[in-house]
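Just below is one structure, and these are the notes that go with it.
Only a single protein chain was left out; the remaining protein chains are all shown in position.
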Amino acid sequence: MADGMVRVARRIAHGCLLLLGVSALSFALLSLSPGNFFDELRLNPQISPDTVSALRAQYGMDHPWPVRYVRWIASGFRGDFGYSLSYNCPVGTLLWPRARNTLLLTALSTLLAWMIALPFGVFEALQRGKWRGRVGSILTATLLGIPELLLALLFLLLAAKTRWLPTGGMTSPDVADAGLLGLSRDFASHLVLPMVVLALGAMPLLTRYIRSAMVTVLDSPFIESARGHGIAHSRILYKYALPAAANSLISLLGFSIGALLSTSLLVEVVLSWPGLGPLVLEALLARDIYVVMAVVMLSSVFLVLGNLIADLLLYWSDPRIRTV
Amino acid sequence: MGVRNAAGKIRRGADVINAVAFRNAQRFALALSVLFACGAARAQEYSTVSGDPGETGGKLVVALRSEPKTLNPILSVDATSREVIGALNADLVHINRETQRTEPGLAKTWNVSPDGRKYVLYLRRGLKFSDGAPFNADDVVFSFGLYLDESLHSPQRDLLVLDDKPIIVKKLDDYTVEFDLAKPYGPAERLFDGLAMLPRHLLEKSYKEGKLAQTWGTNTPPEEFAGLGAFKLKSYAPGQRLVLERNPNYWKKGQRGNQLPYLAELAFVFVPNEDAQVIKFQAGETQLLERANADNFAVLQKDAAAKGHCLVDLGPGLEFQFLLFNMNSLEPTKSRDLISKQSWFRDLRFRQAVSLVMDRKGMARLVYGGRATPIWGNVTPGNKLWLNTNLPHPERSLEEARKTLQSAGFSWNSAGALLDPQKKAVSFTILVSSSNAQRSKLATLAQDDLKQLGMDVQVVPMEFRALVDRVLNTKDYEAVLMNLVNGDVDPTPEMNLWLSSGETHLWDLGEKKPTTPWETELDHLMETQMTTADPAARKKLYDRVQEIVSQNLPFVFLVSPNILVGAQASVGNFRPAILEPYVLWNADQLFLRQGGTAKCR
Partner (left out) sequence: MNYRRRTLVLILLLAALHLPILVPGFVAPYDYAQQNRELPFAPPNRLHFIDEGGTFHFRPFAYAWQQRADGSGDSYEEDRTHTYPLHLFVQGSPYSILGPWTVRLHLFGVQAPGQLFLVGTDDFGRDQFSRILYGGRISLFAGLLGTSLALFVGVLLGLISGYYGKWMDAVIMRFAELFLALPWLYLLFAVRAVLPLRIKTTEAFLLLVGVVGFVGWAKPARLVRGIVLSAKERTFALAAKAMGASDAHILRRHILPQTYGIILTTAALLVPQFILAEVTLSFLGLGVGEPMPSLGNLLGELQKYRVLTSYWWMYAPAVVLIVLFLAYQWASAMLQEKFAEVQM
């Protein structure tokens, strides 16, 4: 037990070091790529360059990037994650409500994707070689071939034409006076479209990986012998095959968790979901450096978390891996 | 009769007395209020608008591409913020977007001194901010103090500084303000447009504490705002919507005397994707479409009549798209290749040939579905007041282009490739911003056109900021296809484009002095028109500017996209204009027709 705790503690320490490294490298990359936030102002003939330089100085942007980086880290410890150049307000106030919305969406859609992909992948593995398996393959190939943006647009069109679902956004304007039930119903109806689009986008990859993992296991001798012993198919599947395949599945789960903040960016933009997507896209293109840094750091935290959880689950679940 | 009964009788008696007193008090209060109302109505000097009379009430929803970044007029730069701020605030003198001329705003009248340097503005009396506080000259002086304060770095400040001297604002009395300019300024009246008058009683404290830059962000609670605009802030949900409600103290009236705005609520929803905006409009979730691209406009047109949409093609706005060739004086350390290519770019005949071979009609037709206007100068037909209508519009001609190149010493080899007088093959790159799909397409068409002259041209898409960095900072480019938008119909806002010392004198940045005779003349003309008061004289000067520009081609002008807007037929007083904000400039007059068959104008 204590051994496990030590391992976890060590991983957390590694994680912090990693975050530091990520922050330094990202900051460097962001600062070294050409263009900066104020160039657009300079293109406006009505604003004098003195004003632009004064603004730059005000935000501390005329210092070299290592100096700014150190200052940013220092202020981070005080809870101040920098200032948005576009919005003129602390990054934190911009981030938290939107991060919450994104997490809500991605958590639910990842759950949905796994709920579909797991049985589907197993099904494809069991039915491989037969026509049902082929149809499944065609379906996943089709979904894979449609870019997420296109999928989002098609669903949006569907929603608009049929009026079954709202066309984007997270809440209806007049929902404030609807009571708890009305609120949750409204929220659910807005959630359906982006959730389905994201799940459909993630599903084919997951399905293929799961299928592949299952196929490897199903072809192995111990399963053959179990069948030979006359054990029922369902028991073989649940008690022997799935646990053996868990190794790859857990790594995949780690990725799913790690990607919680980043998968939905494009879909959020198309379906106007008030998450990090539209914010980050604009900030990226406008070189609003501290907003981008904050989102990168947040995503890294999730990545580290996801990998940590995956590793721990791996050691715990697969008895073939001795403690290293 | 016990105490109780006695008390009861007294109470009943008291009741009677109370009742009588109450009724008298009521009558008295009524009388007072009538007097007060009449007095107030007389005291508040309304402005009456000319639009159709409408019905009060209703909620209008508009989709915005991005969120407003701030609601602080001192700091706002981006168009979305300015749009929302415009609905919440009012200015002293306003530019009517439809007529493109100035009209009285918070100032009901003004006069100018004979030397054109002193403006005295007379404010309307009895006006109140949306929170009920009175508006007077103190607020005006305070607001201008903020705009001019150097420590705040307001982008609006530079407009108010002439010859390095800021405008001087003096209060003459509670309703009169005097503005002193360093020198006579032709478009002085237009300066006031967009400069919101701010409430001193709310902002003075944070200003004195040095915290003004942090006030009035989008997260500020509605109670902390007050403005003189048609609407006031009701609620803001980050990432989703911003809702405004009617300002009960608004100082404009409709034709039938009812107080504006007609609308009870104006809501902005944030829809970052252009196609999603169109889909929402089609579904009836939004009532106005602020700007559609040509493709979506064509889709909407198919069933516009059946669905009750009014789609309007306003013609070209103030945007002009052009090819820019690098004619900067570069240090010899820069690429020798680029410097040798500049010998082509600097040759006027080369640029003329390029201009002659551009298929402007094809560009308008293929990229914009016909909804764009070919241009040969920087002023588009949308600018009714300033366009020089006598400029030539040469037709596209491959032979003319070839002849022009030949006269400049160019020739063609056996494979058809163009060679310069030193027998070097003509090839260069055109940079274009990757985020604008239509401009990339223009570049492809331009490339194909230039191929017919034997030029080997490559289109290089580049992210917008990287492109701007090259144009403004490193000057490391050969040709760029880009656009500029004039801020106003008046030519003065683009001084920095035409002045040799100007910071956006794109084709030859960084020079303090003009390098060619025509640039000398341009400098002189622009500076003269800025200080001339007579509009006719200014027009003549600017006509000559347009003539010089179209003859000497610092830019090869291509097309100007038309402004395409739409509204549901139920929206009354929908009168879009080519100046921003295209559909909401008269938001105070918009109304929703209840029932009945609505028809588009």
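Labels A and B are assigned to the chains in the order they are written; within every chain, residues are numbered from 1.
FYI, contacts are C-beta pairs under 8 Å (C-beta built on N, C-alpha and C of every residue); 3 or more make two chains touch, one makes a residue touch a chain.
Predicted, not measured: the structure shown is a model, and the values here were computed from it.
Contact with the chain that does not appear here is found for just one residue of A:54, A:149, A:226 or A:242, A:149. Touch with the chain omitted from the figure is made, among A:183, A:284 or A:312, by A:284.
Taking the complete complex into account, B:278 is the one of B:278, B:323 or B:592 that touches the chain left out. The missing chain, though absent from the display, is touched by one residue of B:324, B:443 or B:592; that residue is B:443. Residues touching the missing chain, restricted to chain B, are 275, 278-279, 295-296, 298-299, 337, 359, 362, 365-367, 369-370, 429, 431, 433-435, 437, 440-441, 443-445, 447-448, 458-464, 466, 476-478 (touch as defined at the top). Looking at chain A, the residues touching the absent chain are 14, 17-18, 21-22, 25-26, 29-30, 32-34, 128, 137-138, 140-142, 144-147, 149-150, 153-154, 157, 205, 208-209, 211-213, 215-216, 219-221, 247-248, 250-252, 254-255, 258, 266, 284, 292, 296, 299-300, 303-304, 307, 314, 318, 320-322, 324.
One rule holds in what follows: only the chains that are shown with their structure count from here on.
One finds 38 Å separating the Cα centroids of chain A and chain B.
Interface residues of chain A facing chain B in the complex, by the touch rule stated above, are 33-36, 39-49, 51, 54-55, 58, 86-89, 93-94, 97-98, 101, 153, 156-157, 160, 163, 167-171, 173, 269-275, 278-279, 281-282, 285-287. Contact residues on chain B toward chain A in their complex (touch as defined above): 61, 66-67, 69-70, 72, 75, 77-78, 150, 153-155, 157-159, 161, 213-214, 217-219, 237-241, 243, 267, 269-273, 275-276, 279-280, 282-283, 285, 435, 463-466, 468-470, 472-473, 484, 487, 493-497, 502-504.
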